[in-house]
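Sharing a structure below in structure tokens format, with a few things to ask.
Note that one protein chain is taken out, while the other chains of the complex remain in position.
The block that comes next holds subunit A.
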Amino acid sequence: MGRTFFEKVWDDHVVADLGDGAFLIHIDRHFLHEVSGAVSLKEIDARHRTVRNPELTFGTVDHVLETVPGRGMTTRMPGGDDFLREFTERIGPHGIRFFDLHDPRQGIVHVIAPELGVALPGMTFICGDSHTCTVGGVGAFAWGVGSSDSEHALATQTVIMTKPKTLRVNFTGQLRPGVHAKDMILALIAKYTADGGTGYAIEFAGEAVRSLPMDGRLTLCNMAVEFGGRTGTVAPDEITFAYLKDREFSPRGADWDRAVAYWRTLASDADAVYDMEYELDCSTLEPQVTWGTSPEHSVAIGGVMPDPAASADPIARTSRQRAADYAEIEPGSPVMGLPITGAFIGSCTNSRIDDLRAAAAILKGRKVAEGVTAICSPGSTATKLLAEAEGIDRIFIEAGFEWRESGCSLCMSGATGGESFPRDARVIASTNRNFEDRQGPHVRSHLASPVTVAASAIAGHIADARAFASKEDEQ
């Protein structure tokens, strides 16, 4: 029997079979950020351990770092300064490559890892952050770990892991105009629930995925963890190779040719069998927006708020009722038209250049509605500079958006006491988590694609971007 893409990658990384399903797995790339990284490095130092393979390890600052222009090594997040300071002080002596706040390569780890060619197909890739699965978009087997597993990897370049089962998600058909990768993943999670992929190594496949450009694949894989997945990947193909060629840390010359030849062998064999298969038809897919406090609470943009009482399972019913109470939306009322006071384009989900270009096409020549605080934080400093070179920053600023430095920013800072939307705000965001209080105390977050966020910012309420033909199209 043939092997799946995941099984091929897994087999190439087993250092030892530890019995009863546990394995010692080699880690090819390990990225640290200032929050989990500070704790891991502190522990490594306290125990006088050495970093086994510093050349395979990278670091940057993104989580508590401010995104306001002129930022420095202090943050309004309580306790945040300690993370920035300890991390910066501790990482250098270990000889780990570090992209600090002034480095043009700085950015959200999951955005810069593929951008720099640090994450490559067929690699095992970890970081102390749950959205590490993002870089599965380039075909890496990537997953988030806690500080202790990260410490284990620093000391041994391995982690202990149970072999996950495999799940293939077939996205059939082609997306219609105005529908994006974000809509695919939100619809999938709504269809199969937030733990529909729990524990699986998920492979996103099918016609719609094959034609997604790299930025969209990264968005898709980003939210694999919101689906419960151990990882989410897209098998590498020509789009992957074209994207990675000549990136700073991509292999060069003869190594590149060897790498591509190896990567071509990784696709699942025709007779490979997955433990589970799901399917979603993209040809009829509508833009999605969430209503509640779990990414599974999403509906088509033209849909209505579901009735929590309709859930058959009592625990699901209570959970959904709680979400509905938090969201303060009447069951049966349309989601479109809900007034918003905040809009955010940023995060490792949707702040790459394609996202900014698509949002700019909507924003061009228009103004953000009065009473809406609109903020954009590009996913990396490099993305920000590229957007500025294309004049995208001007479009955002003239529309009334704040144009920020790169970092996690309002994706989660509200939960940590950093910059946040004001209490009770209703916000539309291109991020991945609509959890209670994540973007500020009692802030209601609606997740959507960047174009839906842009259109809603202009309308002042949740809006369908397809109704906003770009000004350029009209000319």
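What we mean here is this: contacts are C-beta pairs under 8 Å (C-beta built on N, C-alpha and C of every residue); 3 or more make two chains touch, one makes a residue touch a chain; residues count from 1.
Everything below uses one rule, namely that contacts and distances are computed from a predicted model.
Matching "RNA polymerase sigma factor", "FAD-binding oxidoreductase", "3-isopropylmalate dehydratase small subunit" or "Long-chain fatty acid--CoA ligase" against the UniProt entry of the left-out chain gives the name "3-isopropylmalate dehydratase small subunit". Only one of A:366, A:433 or A:446 touches the absent chain when the whole complex is considered: A:433. Remark: the omitted chain is touched by one listed residue; of A:74, A:211, A:283 or A:318 this is A:318. For the chain missing from the display, the contacting residue among A:160, A:309 or A:397 is A:160, taking the whole complex into account.
Interface note: of A:146, A:331 or A:460, the residue touching the hidden chain in the full complex is A:146. Contact with the undisplayed chain is limited, among A:240, A:268, A:294 or A:349, to A:294. The chain not displayed touches subunit A at residues 12, 15-16, 18-22, 24, 26, 28, 35-36, 38-39, 42-43, 49, 52, 55-56, 64, 77-80, 82-83, 86, 95-98, 116-117, 120, 122-123, 128-130, 132, 143-149, 151-152, 155-158, 160-162, 164, 194-195, 198-199, 225, 228-230, 248-249, 251-252, 255-256, 258-259, 262, 294, 296, 315-316, 318-319, 322, 412, 415-417, 433, 435-438.
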